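Quick one: structure below, then a few questions.
Removed: one protein chain of the complex. Kept in place: all other protein chains.
In order of appearance the chains are A and B, and numbering begins at 1 in each one.
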Amino acid sequence: MKPGLRLKSLTPDAPLVEVQFGGEALMLPEGDNLAAALLAAGIDGFRQTPYQGVARAPYCMMGICFDCLLEVDGVSQQSCMVQVRAGMDLRPARQRREGPYASL
Amino acid sequence: MHRFDLAIVGAGPAGMAAAREAAEAGLKVALVDEQPRAGGQIYRNVGQAAQTYGAQLGKEYLRGVPLVEGIDHEAITHFSGHSVWAIEKGQLALNSPDGARQIGARCVLLATGAIERPMPVPGWTLPGVMGAGAAQIMLKQSGLAVENAVLVGSGPLLHLVAVQLLRAGAPPVALVETRQRRDSRRALLMWRLMLRAGRYIQRSLADLNELRNAGVPRHMACADVALLGERRVDTVSFSSGGRRQELSCDAALLHHGVVPHVQASRAAGVPHIWSDKIQAHVPVCDSWGRTEVPRVWVAGDGAWIGGARAAELSGRIAGLAIAHDLGFVHSPERDRRTSGWIEERDFELSLRPLIEKAFPPYAAALAPADNVTVCRCEEISAGEVRQAVRDGATGINHVKVSTRAGMGRCQGRMCAAALARIVVRESDAKIDEIGTLNARPPIKPVTLGALAGMRREAEGSEDD
Partner (left out) sequence: MDADFAIVGGGIVGLSVALGLLDAGQGVVVLDGSDADPKASRGNFGLIWLQGKGVHQPRYARWSKESADLWPGFAARLKETSGVDVGLRQDGGLDLHFNDDSLADAVTEHEALQAELGAEYPFEVLTPETLSIEEPEVGPKVAAAILHHGDGHVDPLALIKALSAAVVARGGRIIGATAVTDVAARGAADAGFRLTCADGAEIQAAKVVLAAGLGSAQLGPGLGFAAPLRPERGQILITEKLPPLIRRPSLIARQDRAGGIQIGATNEDVGMDRRVTLDGMAKLAAEAVDAYPVLARAQVLRAWGALRVMSPDGLPIYQESPTCPGAFLISCHSGVTLAAVHAMSLPSWLLRRDSAPDLEVFGETRFAA
């Protein structure tokens, strides 16, 4: 898989903390903007769209577009509006797709 | 519930300046902003970044430092990391990771700033495609420079971001500029304005020089822009000078101007009118910033696009005008202190036609082709919107209920203007006949748990 955005860091020495992304450990700069930190870590797929099921990634970085949506500790949030904390549990946002009830 | 004389939504130049003026006049001020630190988008993170990589971002950016310092005032409570999700008479509902709460406010000033004008072109939903402003935010906020990017569109910000990336050691692949040769000619005809705008033009020429010296190619008068790639963008395709061209890249950064961010003013019930110049709805207000809704004011780019300096001045003006309305300042004092600001603000605003002429929005993104997604949330294409109009939808809210466009998480922030333009063109209606998208609370999402918690709090204590 081709890596995501290539980002050059002007502050490469920021202290890192561990978070979980989709069940895997990831080291991110503590206190950094979550969406930016994930992009810098090579993450490219944030939310999956509800109908076509394609991946989206941050577009506006200022809380407008919702394409950077992630489930952060169980609550869906714009990751561009969240700061990195140690131990965060991150997942692509649960967006069910059109179709019959799974449970019926 | 905490009570304030004035609650200001947005801690950018307008909000910070208004907070300072109002606090100095004796008002108890709440300054509410979603970001962890004050600055807005233009001065994002300036308090921190000034010490480290501020120089790469330029002198204009560092003008934010005194504004941020100015809100360190005993009468100002800065609710950082709080979104405003409802505005009711006399109170605001806030949300933060700690839960939902209400604050009381005798007056509300909406200083919500601008957003980049959405640029619906083929492929704009692919990962790796972002706003040029978004790339700039990453630079200011996180010190991250997007590498190997093609910048696409029009506007001074496109050049500025290119220069900032260059200085940060991430020279862009190229600029794909959509303005046509006639746009520059039209701007040149406004030579009187150009003389007055000397400071801005000098800066702009310096930016272009820096790009030229670094060998960053600029493709001019481009059209038929499309962003291509399988899972993410890897190619920008366009035509220029009658020739189709393709550029490989790791990112495409789009920009064709900014528009007021009006979600809060719409939710507050402020009337809006369409501006042909800005190609978006703008709130109706007087020159102080007072709207038709009692005790609700607007200032800065959220009211009318004028840039950072005009925003700061309009914030000062509104701050003092509100202080006057609430009886803290006599009108002679208000008038004496604001007259210079009003003059300078009006000067700044008078330069805008130059930018509008020189850097018009990309025409094809104002009337997207049928297969282009306009509503990113509900995945609705321009063609589906046109079909709804042909099927009899008569207004913008009719289009919304029949296609779901504008009904998603962003509540139409990304598609409202596109929907309005399409409905007008398809139906021969006038723009002021088709209505504006109903703005529904919450202005930003709030969890049911937080909402329910507010209820329990209200039941638990009748404390006021």
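The definition used in the following text is that a residue touches a chain if its C-beta (ideal position, glycine included) is under 8 Å from a C-beta of that chain, and two chains touch if they have at least 3 such contacts.
Just so you know, these numbers come straight off a predicted model, no measurement behind them.
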In chain A, positions touching the absent partner: 50-51, 74-76, 93-98, 101-104
Touch residues of chain B, complete complex, unshown partner: 86, 88, 91, 93, 102, 391-398, 401-402, 404, 407-409, 411, 434-435, 438, 440-442, 445-449, 451-452, 454-456, 458
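Here is the rule we use: only the chains that are shown with their structure count from here on.
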Distance between the centres, which are taken as Cα means, of chain B and chain A, whole angstrom: 23
Residue numbers on chain A that touch chain B, as the complex places them: 1-2, 4-11, 29, 32-33, 36-37, 39-40, 44-46, 49-52, 54-67, 69, 75-76, 81, 83
Chain A-facing residues of chain B, complex: 34-36, 41, 52-53, 56, 83, 115-116, 125, 127-131, 133-135, 137-139, 141-148, 168-170, 231-232, 234, 250-251, 261, 376-379, 408-410, 413-414, 444-445, 447
